[in-house]
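Every protein chain of the complex appears in place save one, which is left out.
So that you can tell them apart, the chains are marked A, B and C in the order they are listed, and the count of residues begins at 1 in each.
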């Protein structure tokens, strides 16, 4: 089989898609998580239950949703309710995974999407938490999707918008956040990271094809532990690419 | 016009029906309040908005409901939701009147529907608050419907289930109950009572036809103030009786 | 936020939010699996002696009577029970299977007070009655449904209700306003009757929803009985009608006339005669026992019960129903 070319975005989508656990409930946000969820549903997670924050649950993702509340988020869905019901479902422990983004992430997986600089006199005003804080607080596990560079992977975020492990082991529980919840993975443009269960610090788990460990460490603004069983993420398969290009995003909105 | 005979129940229903304010929202409980509401809607309060605690609002009362949650409580209604929405609507100040009952009432309009005797070793276990406490706490004004005798009109109820004016002026507000809310009337088998605005004590406002003031005072287990403008309740009109007997309760379930 | 008063009523069913979350993570599958079973199977599997159980809406309106009878039939005992009831909790009280009550209202509505309740409480057979209003018990479920430990309310205040409940009165830290805090209520088992469900447990209800949404979300185990089992496509064509999504549901029981002798909005009216029979017979312990023998112990399941009632009488109830529009 001839080697195929693919974009960084396509690779990120594939790496993220493979993290979906079948028969799990997942909060899906706009953009890459939507593409990843659709790809997962068509490959390894046919019983995935997508959840969208404004009320859609169990939709059949035939067409790519473009916004978190639009009609495709409850297309042939099992339930179409409202944001309170959805967030409370998460608060009761019914949502297994949530996807998150942000402008900055720190070693404990805390995310910033509020401001760069001082809150009251910001260098840059960012969009705000949106559902991010809720998802990071209330889902069992979260997966962050990030551009990988030193301005984004920082030792301390300017504003903790969405809780990761906060200051480390036990900190979430001490703050009142749900027991045994917290970040699971980071999918970046360079690699896949998880968290060291002992220290709750981010750990390099698998580099993308053609990316060296040094490149990743170099692009990270804090000391990144490297997992003993470090591996390389398999490139997108021909079938994954076909699904992405022909069925999931034929209009090339994202890829 | 020849004088008509009527039952005590028919008279109570008519006296209660005349208290309905047009274009007001009213919590309606099972029994006499339902008959009174239907009579009011057909006479002096055509724009009455009946509210039933388990979710029916704005029903057209064509047939007498027999229970607070049954289909007639939302027959051609404007809204059919649930008990939380209804009680919260009251909590927000949207329900003007509520009808109440109980085994005992005291001079401040506090009602008991939990126990006779000690709570943990009762002489008689009564049904419990039901929606009574909520209605008495959250509606603007309440109207109690009572059998009139000394065992029921008592100086101190065995158990305060539903708040009237509690211990007197200012007591509701001090307890945290909504400002300017409280009991308005008592319709009994003998008379119509209201409350003295200065003392919040029950006051004899109008006796039923053929009932003397002494009879009422004799049947009341506490000192009942007599209003300066004491009057006599008009007997049921021929039209009221016709409506009750032919249109409202033709099966004679209650009358 | 000062605590001004604490009810001394027993918190019959203590709660732990993280434990509830763990339960929902490990015991409630997100997979669409066929949960169809009979009343007997569902009760055998999920209702156990001593469990904390509740029913919705109440005993003459959209009430899970076929399930309530099966609980009696299988001899479950020492139940801890919440809520209001007309026929269903009255049956349980008469059968002597209730140990503790978070009570709001148990009575026969227009037909008066409940003799079964009086006998059970006054004899001490029911050990504890903790007092709540209809609103309060619903809000307690709503708190659990929201995944929070309590909900404030302005009801209950100033009365003896607070003292004989497990509520607390506090000062609102934002305004200083006094409010009552109602502790979240997580049921071990809930029984809810609906108009239609698919085999996975996605449920729709016509008309008022009572407290079905809240109770379904506040329970560790949920047995749903439905007038009608529909294909999932019907659910998917109107997802905005789903009151109870499948992942909350543990068992789906097909129970036509499941609320009889109570009513089901738009499907059948209630049987006054059938209700009056209980009202009369339950006045004495002996009469109640006779009723139970006749309608519960003497019939082995809901199908036999319906056959015993007879199609003609059921048809009459259908004729009595409220019609849409």
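Note that in this section a residue touches a chain if its C-beta (ideal position, glycine included) is under 8 Å from a C-beta of that chain, and two chains touch if they have at least 3 such contacts.
Since the model is a prediction, treat every value here as computed from it, not as a measurement.
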Contact set of the excluded chain (shown chains only): A, B, C
Residue among C:150, C:200, C:246 or C:278 touching the omitted chain: C:150
Among C:123, C:177, C:284 or C:300, residue touching the chain not depicted: C:177
Residue, one of A:55, A:109 or A:183, that touches the chain absent here: A:55
Touching residue (missing chain; options A:142, A:161, A:188 or A:220): A:161
Which residue of A:58, A:109 or A:132 touches the chain not shown here: A:132
Residues of subunit A in contact with the chain not shown: 30-31, 52-56, 66-76, 80-84, 87, 91, 110, 114, 119, 122-134, 137-138, 159-163, 166, 171-172, 174-178, 253-254
Residues belonging to subunit C that touch the chain removed from view: 1-3, 11, 15-17, 146-154, 168, 170, 172-175, 177, 179, 181, 183, 205-209, 233, 236-240, 324-325
In subunit B, positions touching the absent partner: 23-25, 47, 49, 56-60, 74, 76-81, 84, 88-94, 96, 138, 140, 178-180
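In this text, only the chains that are shown with their structure count from here on.
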Whole-Å gap between the CA centroids of subunit A and subunit B: 58
Residue list for subunit B, restricted to those that touch at least two other chains: none
Two or more partner chains touched - positions in subunit C: none
